[in-house]
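Every protein chain but one is kept in place in this view of the complex.
Let's look at subunit A:
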């Protein structure tokens, strides 16, 4: 299935990328993160499991067990610091 992936703040900056389209068979957010980690380089560093990374699917905060679907918008970002 095809997903739209978005990155924000320090993750966006570190990857030098705000969004990308991706073809994947990952069924969950966790599986997708594994796939991105396997790319190595900045992906492995910025999305590493030891780091605080928050995820939204279709603009709703989710955890790694969340299911993915065709056309989903998945965003990875650091903890939020508004206000």
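Heads up, the rule we're going with is that a residue touches a chain if its C-beta (ideal position, glycine included) is under 8 Å from a C-beta of that chain, and two chains touch if they have at least 3 such contacts; residues count from 1.
Just so we're on the same page, contacts and distances are computed from a predicted model.
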Identity of the absent chain, which is to be given by its UniProt protein name, from "ABC-2 family transporter protein", "Molybdopterin synthase catalytic subunit", "ABC-2 type transport system ATP-binding protein" or "YeeE/YedE family protein": "Molybdopterin synthase catalytic subunit"
Absent chain, residues of subunit A that touch it: 6, 8-10, 52, 54, 56, 59-61, 75, 77-83
